[in-house]
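Omission of a single protein chain aside, the complex is shown with its protein chains in their original locations.
Labels for the chains are A and B, by order of writing; each one numbers its residues from 1.
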Amino acid sequence: MNDYPFRALIVDDEVPVRDELALLLQEHHFMVETAADGEEGLQKLLTDEFDVAVVDLKMPKMGGLEMIRKADAKEIDTYVVILTGHGDREDAITALRLQNTVKEWFDKPILDDDAFAQRVKEVAEGVPLDEVSKILSKLPPTIQV
Amino acid sequence: MAEHFYLDTNALYAFYRDNMVSLAKHPNYQHYQDMKGGLIVRRLSSSTATIYVSNLTYLEFLGNLMRHERTQRNGKWELSRREVNLLRERLKKDIGTTARHRFRLVPTIDGVFQYGRALMISHARRGQCELGTNDALHIAIAKLMQPKVILVTSDGGGQRGDTFAKMKCVCQRIGLEFFDPEE
Partner (left out) sequence: MAYLRDTQKALNRTEIEKLSYLGSMATGIAHNINNPINGISLKALRGLRRVKKGDINNQEAQEIFAGIMHEVKHLTSLIKQFQAFARGDRNKRENVDLNDLATRVAAYFDGQFQSHDVVLNLELSDNNPQAYANQFLVEEVLINLVTNAREEVEKKPNAAVWVKTWATLEHSVIQVEDNGPGVSEEQRLFSPFHSTKAHGMGLGLHLAKSALERINGTIFYQNRAKGGACFTVHLLPARGENDE
């Protein structure tokens, strides 16, 4: 089945950030792919193979926001966690509000790796199946079509 | 051997409602316990299974949600807007055409309606199976699609027991593998 492991795409132009976050998520049982700029990230996103994308906002060639918007335009609605840290917090907040695939943001440098990984996992999972079950349990056990 | 399953609307509903998540995640089916929904999906828990749904399944599921959102019971809406949106998000994450999707969407098949008519004509007459339109369509899709699939439905905790039998009736006649938990 495809519940486990989750697949993450890390898009960041800084090599140590890419490599370390990849290691971190792999330790949390993610399958990880990386991209060094928005263009490469977009190509990979368009395969629709990822449960979550971790995206840096400021990158050469194509920034994070533009990449997310372009993916969205092609109906790829992978949930996104954005990374901020170049004095672009306002952009992050705009992204959160306007782009409904953006579910969370983290400032760089990341100071709590566990919290970060945990949150990425939650975003990758989406609405927990337990919650879905709870909601539907209020309804009759079969569907009258 | 890799097995392929096709879920009709009630099977998909039972999956989400009766919390068959644990089955989906853990290949060890011995830990499975009888679910309220009555659908035992031991084989679904195998990690090599691919589970399909059709656009019909998806549409009927959504339609059902919307109907509950529109309906009141005892002065309260059966489903709130927020709940419907959460469910929609879950479906969007789960249903698609790539390997990461829990349920693979079957591409539209030519000849589904034609085959459905054929089913009606050949198997739904007096003395044959009691076949409804929706069931006919699901059976048609399951029969026509590639790869070969096993049709899965749910008897809804025994409440839909007779429909279960009806579908089984037709499937046996046309040689479509039918997932019966009792076997």
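The definition used in the following text is that a contact is a pair of C-beta atoms (placed from the backbone, for glycine too) under 8 Å apart; a residue touches a chain by one contact, two chains touch by 3 or more.
In this text the structure is predicted, and so the values were computed from the model without any measurement.
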| item | value |
| --- | --- |
| Displayed partners of the chain not shown (whole complex) | A |
| Hidden-chain contact residue, picked from the options A:Met59, A:Val102 or A:Val132 | A:Met59 |
| Residue of A:Met31, A:Leu46, A:Leu96 or A:Ile110 touching the missing chain in the full complex | A:Ile110 |
| Option from A:Val11, A:Leu24 or A:Ala92 whose C-beta touches the chain left out | A:Leu24 |
| Where the unshown chain meets chain A, residue by residue | 13-14, 16-17, 20-21, 23-24, 27, 58-61, 63, 85-87, 108-113 |
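The rule is short, and it goes like this: only the chains that are shown with their structure count from here on.
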| item | value |
| --- | --- |
| Averaged-CA centre spacing for the pair chain B and chain A, given as whole angstrom | 30 |
| Complex interface listing, chain A residues touching chain B | 1-4, 7, 47-51, 77, 79, 126-127, 129-133, 135-139, 141-143, 145 |
| Contact set on chain B toward chain A in their complex | 9-10, 13-14, 16-19, 21, 24-25, 36-37, 45, 47, 49, 60-61, 63-64, 68, 78-79, 83, 86-87, 89-90, 92-93, 96-102, 134, 154, 156-157, 159-160 |
